[in-house]
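Complex shown without one protein chain; remaining protein chains in place.
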Amino acid sequence: MTALRRLGLSLMAPAIALVVALALSAAVIVLIGQNPATAVGVMFDFGDSPAQQTQAIVLVLNRAVPLFLAGLAVSVAFRMGLFNIGVEGQYRIATVLAAGAGAAVALPGPLHLLFIIVVAMAVGAFWAGIVAVLKVTRGVSEVISSIMLNFIALGLASYLLTGPLRGSPEGASIITTSEIPESGWFPGLNGVLTGLGLAEPRSELYGFLVVALVVGIAVAVLIKRTRFGFDLRATGMSASAATASGVDARGMVLKAMLISGAIAGLIGLPELLGDAHDYNTEFTAGLGFLGIAVALLGRNSPLGIAFGALLFAFLDRAAIPLQFADIPASVVTIIQGTIVLAVVIANEIARRVTRQQAERGNAVAPPTSGDGSTGGGQGPGDGPPPDVGPTTGTGTGVGVRNASGEPGRTDSRQGAGA
Amino acid sequence: SDETDAGSGSGSGDGGSAAGEELMVGLAYDTGGRGDKSFNDSAYAGVEAAIEELGGEVQELSPNDDGSDRAELLTQLAEQGYDPVIGVGFAYGEIIGDIAAEYPETTFAVVDSSVTELGADNLTGLLFAEEEGSFLAGAAAALKSETGHIGFVGGVENPLIQKFEAGYVAGAQAVKPDIIIDTQYISPAGDFSGFGDPARGQIVAQGMFDAGADIVYHAAGGSGQGVFEAAAASGGRAIGVDSDQYETVGDPALQAVIMTSMLKRVDNAVESFITDYSEDAVEGGTDIVNDLSTDGVGLSTSGGQIDDIQAQIDEFKQQIIDGEIEVPAIP
Amino acid sequence: MEIPLNESAPLAVELRGITKRFPGVVANKDIELRVRRGEVHAIVGENGAGKSTLMKTLYGMHRPDEGQILLDGEPVTFRSPADAIAAGIGMVHQHFMLADNFTVLENVVLGSEPTKGGRLDRGAARRRIQEISDSYALGLDPDTLVEDLGVGDRQRVEIAKVLYRGATTLILDEPTAVLVPQEVDELFGNLAELKREGLTVIFISHKLDEVRKVADSITVIRRGTTVGTADPRTTTAKELAEMMVGAELPAAAVRESTVRETPVLRMRGVTVAAVAGGRSVVDDVTLSVREGEVVGIAGVEGNGQAELVDAIMGLRPLAAGELWLGDEDIAHWSTRRRREGGIGFIPEDRHRQGMLLDAPLWENRILGHQTRPPAVKGAFIDRRAARADTARIMAEYDVRAPGPDTAAVALSGGNQQKLIVGREMSAHPRLLVAAHPTRGVDVGAQSVIWELLKDARAEGMGILLVSADLDELISLSDTLHVMLRGALVATLDPRRVTPEELGGHMTGAVRGDDAVGAA
Partner (left out) sequence: MSTATAVPTAGPGRGPVTELFLGGGRARRVTWLLVGLLVLFSAVRVISGQQALTSSSTFGAALLLAVPLLLVALGGLFAERAGVVNIGLEGMMILGTWGAGWAGYQWGWVGALVGGALFGALGGLLHAVATVTFGVDHVVSGVAINILAAGVVRFLSELLYTDNAAGGGVTQSPALSSRPPSFSLPVLSSGPDLLGDLESRHWFLVSDLAGLLRGVSSGVGVLTVLAVLMVPAAYLLLWRTAFGLRLRSCGENPAAADSLGVPVYRLKYIAVVISGTLAGLGGVFLVFIANIYREGQTNGRGFIGLAALIFGNWRPGGLAAGAGLFGFADALQLRSQTAVVALLLLVAFLLAAVAVWQAVRGKWTQAVIAAAFAAAALAAFLTIEELPDGIVSFTPHLTTLLVLSLASQRLRPPKADGLVYRRGEH
């Protein structure tokens, strides 16, 4: 019964949160004199023709892919209590350098792609690695250093784009890097869609979706099934316990940030390899910050993050039809913000409830504590008869306990403040 | 920008559906959307004027915060039957070519981006010779400056804003070759915060005023507000941009310091494009350059602060129109 | 005792029929407590009997589900500690409630600060604290940071806090658990002082001799309910213990040595530097642990035992010295390598260093053994094997929980500790570093753990035992070292030493020279 109920609870939380967020947003829509029902209808209206419907799906998926990667990048660090607010800078600098490197070389197709991906991951990892090194060697809080490195990445990317990597002619209104040759383009997946019997959409479904899925599965396996993942999660749950168990905490900081940064390096690639083929002044910004929200929505689990990314992407797409229905697009941002807040509050309540149930379930479990007055049920009366206890003649030594300085149990995400 | 020649074969009709039917204009804004007191509003004014004249309706759309859904805005407008569809801002330049090719029946226009290389004959670029207008602004500043020291504040250091700088510097030097010109950008290319941070605008301009400049020209969008504030605080003057900021600033204290504004008549360009469309007169595949000769750019005169030098300004204007003065577009 | 007590006068504190339930647990059930004014009243009962819960009720930290509180014969209701404080009740908690980064003064005045013109009047506060400190001989300096104080001083700060609020009734929850005998005597001196001033003291302790020495009357609690009162002058410790437990107590152990010759751990000149610089926290320690030997480390808390353990486990770098495990020099090994090399570890703070509270038991089984079968296969975690092995440990070591998937938080302290012991034993270490292995664990679990340690010793495991429980140390150890200010100051023979002597060495009152040589 408990397993089922626990599952129910963990699903209930996001569902309730969604309802609360939608209710609040409906109130907002009413406030501007519109009908919320229309709004919901509009958001779910994917168009009339099959082509329009697949197009809508492609749009959502294409938006979800980078958000998913961003969420993954944030979550890997979060899992061990590091707040990588620097994903934004990591993907910016990675994308511009990957674009530059990709345009500079000529390689056969798959190799070219691989090369660009490796460059992007390496640069992202390097940029995140700075944060880790500063934290480990100098004790600089990763929050500050990654905030600062975001700005530095922005400036550096701008310098690279306008300086050494500039590919567009003087005077062109958008500054771009040189275009990556076609061998470095990631093939789209529309063939798969049509193969599935769907109508051909207008836009190309990013082939990078496949990479994102692979990365997602890899991260899931890494975190949940491997020793490394165990060490990572253990450090996140209790750094002190992990250290005592033999985990090298400093090394873990470095490794977690490197992985997080490497994934962050991929965020810009769906657009770079699937669509733009160069980095430019108009390249999509802000995905790193959205990634934080997506990771939170997905409770740092790859599957959850996938849902979070899809939800955000779905809401993003709705911005256009909403405007056609004369509902301001800012409603979408409000829904997104409210959902995140509602979900985290609901999660917290659910976590409490399950934990309480777990504790209660155990407290009443031992069979012999008939009146239930002692929770643990470890009174000598019901346990095995206490054997030869080391007692001095006078019998003073019963259960001396020492309580000094025992820090209480906390669920600290120690990445937070410092 | 990649599939340059795709779909150009289907050059069936420019504005084919114009006559008789109700005019349905699709307007896709740059980030910020309507109400930016700048060229989004200006474009809307143009559409509004056209509709007043010709009847019909307009559908406005704004992109999301990171502008990643721009292409979808245009597609949706075309899909829903809006025609013509106008993208406001050079950011549309990258993608509008592909969409125009996809919807050959629809007429497209893009503000601030050249389309000649895109080869779509249902697409028109509405360009402005900002450097020419800025030249006049530079000349006016040099003529009115008492200290022989003027300034230019750019929002973001991208090619578009550099055109303003280039013209302004050329204009000022045409009047006074040894004039001191401070130029400074608020944020580097790719970082758009420079268009929306008045505090930095204020600080940059204040630095110029403190250093002895008495007139500062801004091409910094919303940050320009800070430039006006700095001018007011230090008894200097400022030159506005895009629209007649004397009229839009809505604050008498600042009106007093806005000497003139470099007008970029997006409204006129949009209005005449729609009119052409309704008369089936859109050529397509080309750029319409709005320059001094078409009054697509120019200086505003509200407030009367440059009335005394109007003659010299007009002379420069004529020389530019006549080609006697070549205004550089790159600093 | 000296003050004649008027039997007809209203009681200082009377609790009638107090019942307090927590989710799934009835912590207090129909409890009766009668405390006369001016007496020292002791409450005894085993772990989890509900003593702290009852005192928290009296202190207004939570409200009873049933029952009544009467002060001086008048019924009262407390909504918060503030109400209780106003009514003259003060409590010193089992776990210290002090802000380390605050000074003594700040800790004492917090919540009832003297102010002058809106400002905190430090002058007045200082005078008042000095006054209290002098009249009850607490010896406090108001301006030192609490983090620089030892346990005894901290406790006196806690008492000063209570007195500062003008409490007439003091609750002391296990005040002696962390003190060495000399400190306990000082504390009892303080209590006598308090009594002389007419204050009422309610005193909780597991140490029945102490209780008999200091209390005027005793209430015994078992499984959340009062089983009776006792007169300390006529009741023996054994009788008291049997009242508490409700059964006959086991007889004392017979000791036989299992010590072999081969050393498993050798340390020479081990020195650990303080993090903030200054005096070394572990100072030139030389000792060895042989197969089948339990080496006990006694010491007042904060004298370097924790750092010594950390140094052995590789959690702190050595500033100097050698560290050998068997024939291997492990001074530069990582913690993981040391654990793989055969060191087991029972940390002193299981919540901080021993467990992942939010993780299920089977994951806690893996903790510390991430590189070894059965729970791990190559680079991957073998979930099935981990679960199975956890189930085995649960059965063998009597860990009471629904199953391997239960979250660790759900277990009581004793069960958590048994899991940790079982986990460490399962890896068959050559050396077990056991820090306070029975801390906060009740009688039943405690004897189970002691048995496990003894069995392991008999099989040849070397054990380094750090404990604050002197009886535990004396009865388990084959060799006993005393640690003071980071250095080993004495080596004693556990068969001959008494807790009082040991306490003398621990506080430095007795010099190490007259130590009894060990075997």
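When the chains are written out, they are named A, B and C in that same order, and each has its own residue count from 1.
Here is the rule we go by: a contact is a pair of C-beta atoms (placed from the backbone, for glycine too) under 8 Å apart; a residue touches a chain by one contact, two chains touch by 3 or more.
Computed from a predicted model, the values in this text were never measured in an experiment.
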{"item": "Displayed partners of the chain not shown (whole complex)", "value": "A, B, C"}
{"item": "Selected residue (touches chain absent from view) among A:Leu154, A:Ile180 or A:Val215", "value": "A:Leu154"}
{"item": "Omitted-chain contact residue, chosen from B:Gly26, B:Gly46, B:Gly133 or B:Pro188", "value": "B:Pro188"}
{"item": "Touching the absent chain when the full complex is considered, from C:Ile18, C:Ile43, C:Leu98 or C:Leu149", "value": "C:Leu98"}
{"item": "Chain A residues touching the omitted chain (full complex)", "value": "28, 31-32, 83, 85, 134, 138-141, 143-145, 147-149, 151-152, 154-163, 289, 292-293, 296, 328, 330-338, 340-341, 344-345, 348-349, 352, 408-418"}
{"item": "Touch list for chain B against the chain that is not drawn", "value": "32-37, 41, 65, 157, 184-189, 191, 193, 196-204, 206-207, 210-211, 222, 225-226, 229, 233, 248-251, 253-254"}
{"item": "Sites on chain C contacted by the missing partner chain, in the whole complex", "value": "59, 61-62, 80-82, 85, 91, 93, 97-103, 106-107, 109-113, 115, 118-120, 122, 143-145, 161, 278"}
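Throughout what follows, only the chains that are shown with their structure count from here on.
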{"item": "Gap in Å, rounded to a whole number, between the CA centres of chain B and chain A", "value": "40"}
{"item": "Distance between chain centroids, defined by C-alpha means - chain B, chain C (Å)", "value": "75"}
{"item": "Junction residues of chain B, two or more chains touched", "value": "none"}
{"item": "Complex contact set, residues of chain A against chain C", "value": "225-231, 233-234, 237-238, 240-248, 355-356, 358-366, 369, 371-381, 383-409, 411"}
{"item": "Chain B - residues contacting chain A, complex", "value": "2, 59-62, 64-69, 71-73, 75-76, 79-80, 90-91, 93-94, 102, 112-114, 157-160, 188-191, 329-330"}
{"item": "For the chain A and chain B complex, residues of the former touching the latter", "value": "52, 59, 63, 154-155, 157-159, 161-162, 170-175, 179, 202-203, 271, 276-277, 280-287, 316-317, 319-321, 323-324, 329, 332-333"}
